[in-house]
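Other chains dropped; remaining ones untouched in position.
Each chain carries a letter (A and B) given by its place in the written order, and its residues are counted from 1.
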């Protein structure tokens, strides 16, 4: 590789803390002669993506960002609703990955049935539509919400305890044998949650960056 | 990473040429401080895996190999029937990836509907059962066989031309928008086939090693 390949990971919300958070989960992916992982924040995005309108509002800005970029070899959209995934794919021949899609696909490579932890109840119908769209409901165990505000979820309070409780419901009641964290901002809890539940826990940003790395390296 | 992680890629047949062939497709994955990719041949395996008996005969040897290994951080079983995948997973807490499963999952992250190119017609019902088992038929466009002998497929004759013809059938008649090469031995044709078809072509060994790399790096 003469020039290092480059993967652009885009946080569609404008909250820099979220970008920093998931970037922190990607330190293992920075390899000397491997692809450069570049995390950016969509400044035009809302502070958080909670409603359908929040998700839709970033679609065209994401497309414009992808279309205007001439340096990345692959893109990752780092919001668990995968906003703009198909319009970005239309805008470039380079591969574009969504963290929801990659999170679920990666869980399927680790265990029989996956459960999803959502932050808020209102996201569940949106995720549910999307799972059907992806044709990936056959091994879906269920989705349960933390029912925390984004501020609470980002805080240092009882987040891990709630993640563990919710993961136990998915594992013990719904039969999940892997957990997908349904949010870009939980990377720092992945290892502890996995230790507590003793089943694979997938951080979707890591999953998508992993698939992007694989795609880039497959062409070299 | 004090000590480099290690991914063990196992060719379940005893044909060293096949191992060398797919190892050749993995050169891009050898990164200085990234995980070590180690390709081995199951000497107890048959020379090729064509029948159901061939596939079943390697299951327990693969399990023994995995159980006995204390150095790998992740395993890849490099045969498109994913023989022994679940028994190997039972034998170790470390992740085990099958190239058929990862090939299909990776295709799903690139395009809407995938087609599979098989070497021989007789493999298709086996693959078909397995797609149903994985719950991944929702975006399956079809599978078409090259109808070549393994010797012909490994040779330098008209293999690429046949791959292109078969890929065109999957793309144009069956509506596939990505192709999974249903064999561990076609890495050297991936780029040319992708150029000819102008849709993503997935080498399943690269796909599985990519997912293994992602899994290993996610824990660092």
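The rule we apply is simple: contacts are C-beta pairs under 8 Å (C-beta built on N, C-alpha and C of every residue); 3 or more make two chains touch, one makes a residue touch a chain.
What you see is a predicted model, and the numbers here were worked out from it, not measured in a lab.
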Size of the entire homomeric complex in copies, 2 being in place
6
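Please note the rule applied: only the chains that are shown with their structure count from here on.
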So in the complex, which bits of subunit B are touching subunit A?
1, 25, 27-29, 31-34, 95, 97, 101-102, 105-106, 108-110, 134-139, 190-191, 200, 203, 206-207, 209-211, 213-215, 217-220
